[in-house]
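With one protein chain withheld, the remaining protein chains of the complex are depicted in position.
Lettered A and B in written order, each chain numbered from 1.
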Amino acid sequence: MLKSLTRLTTGVLAAAAIGMAGSVSATAADFPTKPVEMTVLFGGTANTIAQVLSELMTDELGNPVVPVSRPGGGGAVGYAFVQGSRPDGYNIVWNSNSINTSHHTGKIPFDYTAFEPVAQVSVETPALAVSSDKGWESLSDMAEAVKAMDGTLKVGISGKGSFTHLTSAALFDWMGIGDKVSYISYGDGKAPVELLAGRIDAAIQWPGQFKSYVDTNKISVLAVTGNERVDILPDVPTASEQGVDINITMWRGLAVPKGTPKEVIAKLESAAKAATESEKFKEASVNLGFTPAYLDASAFGDRIAKDDGFYQELLTSLGMTN
Amino acid sequence: MDSFYQALQLSFSVSAIGAVGLGTLIGLIFGAIPGLTFTVALALALPITFGMDAVAATGLLLGTYIGGMTGGSVSAILLGIPGTPSSAATVLDGYPLTRQGRASIALGTAVIVSTMGGLFSLVVMMVSVNIVSQIAIKFGPAEIFALVLFGMSTICGLSGKSMIKGLIAGALGLMVMTIGIDQIDGVNRMTFGSVNMLQGVNLLVAMIGLFAVPFIIDAFARYARGDKTLNLTGSLKAELPSFGILKANSWLIARCSAIGTAIGAIPGTGGAIAAFLAYDHARRFSGNPDRFGNGSIEGVIAPETANNAVTGGTLIPLLSLGIPGDPATAIVLAGLMVHGIIPGPAMFMNSAVEVYGIYIEVVLAYLFVLALQLLGIRLFVYVLRVPQHLLALVILVLCVVGSYSVRNSVFDIYTMAVIGVMAWGLIRLGIPITPVILGMVLGPTLENEFRTAMALSDGDWDIFYTSPVALAFFGFAALIVVLQSLSGIRLRRNAKLAEKSNA
Partner (left out) sequence: MTEHRSAVATGAILTLIAVAWCAYVWNTIPPGAGGADVGPRAFPLLLGAILGVLAAGYAVANALAAKRSPNTVSATEPKDTSSHGKEFPMMVLTFLLLVIYGFAMPRIGFVLATALTVFLGVVVVVRSRSLPLIILMPLGVTFGCWLVFGKIMDIPLAVGRWISLG
């Protein structure tokens, strides 16, 4: 608001000089000559990271990058919007693994190939937490206890087909307890509290949600599912350290509609690189519980393509493909 | 105590007070303008806080939250268009008061009781955050389902003369909210194969359509037939409520504050249900319940006290458990996290200064609300001087801006238009629309909590009747339905007797 007030005077002048969208057929070398709209598909952390990132990219590009929230339909609405927009680089999407899962669950009729990758920006690693009074200290403790127990293990997730659900399914299958688990869906990050209240036995959520409970010794986090530990919970070992060979993280990055000029993508890519590697972004990453992880356009593209096969297989095994 | 003084010092810096004031103003503006909602204001305020220090940043967000919660009553009272779902109950008596020329009294009362409710809940929060959060944890899916069902039972009291019409309206509201992706199983429902339908109906968009579009149609139609009966100039007097009104209702204010705080403390419920429960409570225990719906000042006091008492209540699970109660507090949560304040049980140890800072800022925000709104009343009632058909045209633009900005979706404009036309149709058929919004507010929670509870119990119904808390709420709900049916029968019998004696 304060910023806008100062921008107001220039804005009024700019209004007098009418900027026509149609006339911006200027060469890609001038990109950007007007604000870039970054479509954000989800609220919560995804939205907050996007807002931090867009501020930093604004400084790099010299023209505002405006985060525009288009939630709904598990990302489908936002993907469809950007996919249908003009491929000139002024409509970019803050995407994630949801591009793979949305397609395979039949929410969107196109897949990741409808977009050109720009850069991967961050990864978030799910964490598996159990109540402290279970006395489980590692994944193998847990696997043994669950194999021996009657009934099923109740695991809190964010909804069927959500990223935390898919991670849980892969993790527990690997641990050999996949058929002894029943999933309980919670929205709004309520799973940690349900775990605390003892209504569920375990929960797979994001590390930031567990942090405060771990500090007060109410919940123990047994593992994170990536290949590297997370900064917010440095004492928690990874699953692969405990012999469970999985590596599942949620990446987030930027993409543009297919057909966007190469030079434009390159400009966005370098702006994303500078923003991702800045101090401010690192600082935000600690507080919000994600890891900055820049990958350039081609490496990012490879990762999306590789993941696509993985999620298709996983969703098929869960009977959720469409 | 050291951290308290430190917090005091930080909160009384120019930047912190300025941030609270600015936030309150933004919240008030967004809350007060029909069509715009303060959830949007919070989403826009969030990036601004990135550059601020932690205390100023939380001040801006809390100010926006509190200002918005209070500001929603302004357009509810003046135009009959609630600014937030929480102020939908205020329309019932606030708008009739305006038509009787008592707008400024209603507005003044609303802001004063809002402040009282808000501060009451803050005090409750400060002294009992630990106990209350322990109780809040006990509210699992089965208990919340029971509570929400109890909330639904107030539909009976909102239906006016015909209970069946109210129930039909409630069912319609519930049905509309099932459109879109099912939150639990991720299945498409009622989408007719369209990607846009996947986003479902947003509560705020629906609310704009339900209340604002009929207002616009009515204003246009009155203009077209040259109807000038709606003379609102009596409302232009800037009268303030007397202490007598407040004193006479002090017991009601206390009870509604308690209702609001308690509901707010339970995650996943929120301001709207508190306001409706308080309204129903006030009507039920009032000396003359017939005046409710026809401009009873108690009908403004009850929901406005309760929905602001929710602000303090909501802070309990937000700060002590890290769970946001609604989309608005979710944004406040994000703002805290960006500044390294992680809500949860450890917060009171790790960030004591910030916690005290939050208390002080809430008090400051309410002082700003009180000052800005009391000063603003003169300005607000000026809206009534604008010819209604031109005002309606401006409101039409605001509604489109508002529905679009909730999710930046053009499809939401069409959704709003269609729901608006349906609302107009319902009103013409004599079906009340307040139960529709109640059904919309409660529907998703009702369904999701029920299904989660059943999943937890492995499909066994005993989860609902083995919990004493859930049983108590089921009991209350049944009691309300029975009482309402009895009074309905009595009403009909009286009407029949009157008919006979007339004949």
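Going forward, a residue touches a chain if its C-beta (ideal position, glycine included) is under 8 Å from a C-beta of that chain, and two chains touch if they have at least 3 such contacts.
Everything numeric in this text was worked out from a predicted model, so none of it was measured.
Chemist: Consider the whole complex, including the chain that is not shown, and state which of B:7, B:89 or B:216 touches that chain.
Modeler: Checking each option in B:7, B:89 or B:216, the one touching the absent chain turns out to be B:216.
Chemist: Give the residue, chosen from A:66, A:149, A:286 or A:299, that touches the chain omitted from the document.
Modeler: In the complete complex, the chain left out is touched by residue A:66.
Chemist: May I ask which residue of B:138, B:378 or B:428 touches the chain that does not appear here?
Modeler: The single option touching the absent chain is B:428.
Chemist: Which candidate, B:135, B:175 or B:363, sits in contact with the chain we can't see?
Modeler: Hidden-chain contact among the options goes to B:175.
Chemist: Can you name the residues of subunit B that touch the chain not displayed here?
Modeler: 26, 40-41, 44, 161, 164-165, 167-168, 171-172, 174-175, 178, 182, 184-185, 187-190, 213, 216-218, 220-221, 223-225, 227, 389-390, 393-394, 396-401, 404-405, 408, 410, 413-414, 416-417, 420-421, 424, 428-431, 447, 450-451, 454-455, 457-459, 495, 499
Chemist: Pick out the residues on subunit A that sit against the missing chain.
Modeler: 1, 4-5, 7-8, 11-12, 15, 18-22, 37, 66, 68, 85-86, 182
Here, only the chains that are shown with their structure count from here on.
Chemist: Compute the distance, rounded to whole Å, between the mean C-alpha positions of subunit A and subunit B.
Modeler: 31
Chemist: Of all residues in subunit A, which touch subunit B in the complex?
Modeler: Residue positions touching the partner: 1-3, 43-45, 47-48, 51-52, 54-55, 67-74, 76-77, 80, 105-109, 151-152, 154, 159-162, 182-190, 192-194, 196-197, 199-200, 208-209, 211-213, 215-216, 218, 284, 286-289, 320.
Chemist: Of all residues in subunit B, which touch subunit A in the complex?
Modeler: The touching residues are 22, 26, 43, 45-48, 50, 137-138, 140-141, 180-181, 183-186, 188, 195-196, 198-200, 202, 267-268, 317, 321-324, 327, 330-331, 334, 337-340, 342-347, 349-350, 407-409, 411, 448, 451-452, 455-456, 458.
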